[in-house]
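What you see is the complex with one protein chain gone and the rest in place.
On to chain A.
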Amino acid sequence: QAAWCVLPSRVLLVLTSQKGIQMYESDGSIMVYWHALDVTEHHPAQAVFARGIAAAGGRFVCVGTSSGLVLVFDIPPKGTNITVSEVLEQHHDAITDIAAELGQAPDGAGDLVTADDAGTLCVWSTGEQFSLLGKIPGFGWSCSSVKLWNGIVAAGFGNGQIRLHEAATGVLRAEVNAHARWIYALDLAPCAGKLLSGAEDSFVHVWKLSRNPDTDDVEIQHCHAECVTDTQVCGARFCDPEGNSFAVTGYDLSEIFRYGRA
């Protein structure tokens, strides 16, 4: 995996693989940090890898591992003195994705969510010491992708469903039978509350998230569907914070397709 981690003082390019975690300066010129994964922590028959990357709390980069551990790296404003400040041990299955709050968190809603292969979601409050605010149990399917916006957790699952949960309480607020196959990617455009989902069924969908100001109910409506013919979509990302354009990648595809509003 590869992700830009945007912190107030710097931007790092973080890469994960079966060997470990690499962090580069944003132009890719220098590797500022290398973290090797501890193979001995795993059962010999288990795969070893790092997966799930997010910048959090204006100061940290969090990366998940196949053993279920989440490594929290403390990033100085400059230089290579990156250290592991904490290891979060709440997940029992391989981490799939990590997301930081992209909008404004309501009180008590936490600012980080971690997801695993069992579909379990953990909501955290970041800081010198991270604290677990809540755990949302899985329902038998892997949560492949997760996003956090204005206190709403948006999670994509291997059975094609998208579920929205209240980050503060964990309550299920919406259930969408969105795709016919494994969802690979979710992205969120924070300025408009648009959600993008891409799955193995060849479809990419754009949704609109909102909160009813009177009832405080979470609403999700379908905006647009795109079928990338004969392609299992593996990656999908908005190209702007308003969500007016997005890019798609797929298995066996050497091109990146970019869609924009006409």
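Following the convention adopted for this analysis, a contact is a pair of C-beta atoms (placed from the backbone, for glycine too) under 8 Å apart; a residue touches a chain by one contact, two chains touch by 3 or more; residues count from 1.
By our rule, contacts and distances are computed from a predicted model.
Engineer: The complex lacks one chain in this depiction; which UniProt name from "Cell cycle checkpoint protein RAD1", "OSCP1 protein", "Ubiquinone biosynthesis monooxygenase COQ6, mitochondrial" or "Ribosome biogenesis protein BOP1" does that chain carry?
Structural biologist: Choosing among "Cell cycle checkpoint protein RAD1", "OSCP1 protein", "Ubiquinone biosynthesis monooxygenase COQ6, mitochondrial" or "Ribosome biogenesis protein BOP1", the correct UniProt name is "OSCP1 protein".
Engineer: One chain isn't shown here. Among A:G28, A:P44, A:P137 or A:P213, which residue touches it?
Structural biologist: A:P44
Engineer: Return the single residue from A:V39, A:V87 or A:A225 that touches the missing chain.
Structural biologist: A:A225
Engineer: Quick one: which of A:A105, A:C122 or A:V176 touches the chain that's been left out?
Structural biologist: Considering all chains, including the one not shown, the answer is A:V176.
Engineer: Residues of chain A in contact with the chain that isn't shown?
Structural biologist: Chain A touches the missing chain through residues 44-45, 47, 93-94, 96, 117-118, 140-142, 158-161, 166, 169, 171-182, 201-203, 215-222, 225, 227, 229-232, 251-252, 254.
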